[in-house]
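One chain of protein is taken out of this complex; the other chains stay put.
In order of appearance the chains are A, B and C, and numbering begins at 1 in each one.
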Amino acid sequence: MASTNTTGYRRGLVDLGKGQISREIFVNDEIYQEELERIFARAWLLVGHESQIPNPGDFFVSSMGEESVILCRDRAHKVHVFLNSCRHRGMKVCRYDEGNAAVLTCPYHGWSYSTDGRLVGVPYFREAYHGSLDRSRWGLAEVAQLCLYKGTVWASWDPAAPPFLEYLGDFLPYIDLTLDAWDGSDGGTEILSGIQKWRVPCNWKFPAENFSGDSYHNISHRSVDLAGIGPSGSGRRDMPELLMARKLHIAFPEHGHQTTSYLLPKEVALPPAYQHSSVVSEYFRECEEARRNKRGDWGRMIALVGEVFPNTAFLARQPRTLAAWHPRGAHETEVWRWFLVDRNAPAEVKDFLRQYYIRYSGPGGMTEQDDMENWNYAHAASRGTIARRYPYNYEQGTGTEIENYEWESFRVPGVVCDLTRAKSSEHNLRNLYRRWAEFMEADRWEELTSGRRLGRAEAAE
Amino acid sequence: MSEPVNIRLLQPGTRVVLEGGATAEIVSNPQDGVWVFARFLTSPDDPDRIGSEEMVFAQEIVEVGEAS
Amino acid sequence: MDGNERISRLLLKQEVDEFLYYEADLLDARRYDDWLALLADDVRYWMPMRRNVKVDDLEREFTREGRDISWFDEGKQTLTRRVRQIQTGIHWAEEPVSRISHVISNIRLLEANPSWAEPAEVAVGCRFLVYRNRVETETDILVGKREDLLRRVEGELKITRRRILLDQNVLLSKNLTFFF
Partner (left out) sequence: MATTRKDGYRPGLVDISAGQVSREIFVNEEIYREELERLFARVWLFVGHESQIPKPGDYFVSGMGEESVILCRDRAGKVHVFLNSCRHRGMKVCRYDEGNTPVFTCPYHGWSYGTDGQLVGVPYFREAYHEKLDRSRWGLVEVPRTYLYKGTVWACWDSAAPPFLEYLGDFVRYLDLTLDGWDGSEGGTEILGGIQKWRIPCNWKFPAENFCGDSYHNISHRSVDLVGIGPSGTGRRDMRERQMARRLQVAFYERGHQTGVYLFPKDQATPPSYQHSPEVSEYFAHCEEERRKKRGEWGRLIGSPGEIFPNTALHPRQPRTIAVWHPRGAHQTEVWRWYVVDSAAPQEVKDFLRDYYIRYSGPGGMTEQDDMENWNYAHAASRGTIARRYPYSYEQGLGFETENYEWQGLRIPGTVMDITDAKSSEHNLRNLYRRWAEFMEAESWGELATWRLARAAE
């Protein structure tokens, strides 16, 4: 077991050359502890959406790794993310999920913090501390970096991490496919109120891998395909464009992000969708047209699922959602799910989508229920002494990746695997674990931001 | 796209049409909802498959015909 | 309430008790089609999520019906689809099938319209304890309150509205593949 040997991840546990990954990285408690340090304390994580805290004093308690954090808007409207722990004895200063507060007061000894994190109230400051406590040094711990992007709020604990937009790199336009409105208007989405939170007994990387573009597990959703919840009355989704589009796995080796997307042909109208409701059907038809006009070739790109390294997933098509896979020990994951709709959509469209989302996603969702069963027992059956000796197989489609992929004059950013004929690949999954291993080995950000460039230079020679 | 089929319910002898146009007759059904054992009757892409018995994946079955 | 009214109420209470226990038996015996037959065609079946909010902010405790995301927001058509999915035999989250018991208690009649004597609709409150055990040792215990609106249709009671208030914040079950 190479868990304490940080140089061993790529060589020993994550062997992408052979397409094999050790089960240890999913079930080993020591590796998990290292992940908390090397991944969750350094990477950019999704903490929420600005629309959850529209007014000064609004707060939403979120999570980063195993840590509870407070996302809040101060009196000057500035957004902050604080560690949810009193500096005096560590008590959670906020045990609510959301609300509005003038100050965050610890119920234990009464230390009180303003919404910009400053320690403003210390009981018996004069009497017991004789006025000598340096309150300016004892404010709430605040994340090192914060970025607001089209409503979403991201944060990192590591001051040395690259800024969020650099962290995303050319993956950004794919995130836009979730955060822009369906008609292509910039950031034209909003969050539906109500964040689903639930626990799944599996390592956090099972869902992360699944949302990185595991198209191979479609078969496990056969029962919902048969029962039919698709917006046009059958199947799981409206996917008629599948028949005409290129289906692509797109990975960013330097960053660890990846997505499954569809690239529609030029000059072909999309087949009708949402036929169970004429209002919804008409709305999406109009949006399609508007997007094509506004976005040109990018208007032909529709994202299905994707993952921002390490644990933020998006589903860009309906049900449009953002998910965070919060680790809760090596053997449990807490899923948080935000649901998105176009802000300017008519109420009837929003209603229709909301009901469809609930039916599809989350613990009550007829599709995801089966995912959770698989993650649960895949994890459980991989924990044993013998089971750990047998690596998982990630060979699918090795050697079929394409740099500079282009179709009908659109050059697709990222390294692509074309699934139109292949149906499936594990290209994106390999990308996730490649980056994972790099994070687990690298001691400094320089290694994480320059390593790939060096690698490419070597390849070029 | 055609309606998905619950292949768990398909009896031996049932004829199915596969993606790509091949036809096959179900020989036995493990009832796992994922696979059936079938004998190829026609195979436009690969005539060598005619007469061979293979496991056929649920998602390749696009149409169910009559039981023979 | 005069004597006759009190007797009417008592008889109705008895009928409602029997009805809810019968419904629980159908679910636990996996007689899902018979269960669906107890639902009115326009049934609303809703289970909100619950937030930790300050005591003076409690109107925000529940996500809102018809507006927010919830655990369930269903009609008869989608409940029927859920039953059909279980019946495919390949809904892996319920195959092998779970062992489920519904324990219903604290049944109270809240309101009857137009009268106790001739109720076309009756509102009922109760507690539920749903115990699910599946595969080897996987166990969920879900406890909460239910508010049902029952309607008399051709002499038989039908469930017209069901609000399910689960006493959990972070849902401690990996999925909700069963009915409340």
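One rule holds in what follows: contacts are C-beta pairs under 8 Å (C-beta built on N, C-alpha and C of every residue); 3 or more make two chains touch, one makes a residue touch a chain.
These numbers were taken from a predicted model, which means no experiment stands behind them.
Novice: So which of the visible chains would the left-out chain be touching?
Specialist: A, B, C
Novice: Among A:Ala41, A:Ala380, A:Ile402 or A:Ala442, which residue is in touch with the absent chain?
Specialist: A:Ala380
Novice: Among A:Arg23, A:His80, A:Arg236 or A:His257, single out the residue that touches the unshown chain.
Specialist: Touching the chain that is not displayed is residue A:Arg23.
Novice: Write down which of A:Thr333, A:Gln396 or A:Asn428 is the residue touching the left-out chain.
Specialist: For the chain that is not drawn, the touching residue is A:Gln396.
Novice: Using the touch rule from the top, list residues of chain A that touch the missing partner.
Specialist: Contacting residues on chain A, toward the hidden partner: 23, 26, 206, 214, 216-217, 219-220, 370, 373-374, 377-387, 390, 392-393, 395-398, 400, 419, 421-425.
Novice: For chain B, which residues touch the unseen chain?
Specialist: Its contact residues with the unshown chain are 28, 30, 32-35, 37, 55, 57-59.
Novice: Using the document's contact rule, name the residues of chain C that touch the chain not shown here.
Specialist: 90, 92, 96, 135, 137
The working rule: only the chains that are shown with their structure count from here on.
Novice: How many Å are there between the centre of chain B and the centre of chain C, using C-alpha atoms for each centre?
Specialist: 42
Novice: Give me the residue numbers in chain C that touch at least two other chains, ranges are fine.
Specialist: 88, 90
Novice: Where in chain A do residues touch two or more of the other chains?
Specialist: Each of 222-223, 226 in chain A touches at least two other chains.
Novice: Given the complex with chain B, which residues does chain C contribute to the contact?
Specialist: For chain C paired with chain B, touching residues are 88-90.
Novice: Given the complex with chain A, which residues does chain B contribute to the contact?
Specialist: Against chain A, chain B makes touches at 1, 3-4, 6, 33-34, 57-59.
Novice: What does chain B use to touch chain C in their complex?
Specialist: Those residues of chain B that touch chain C are 6, 8, 31-34.
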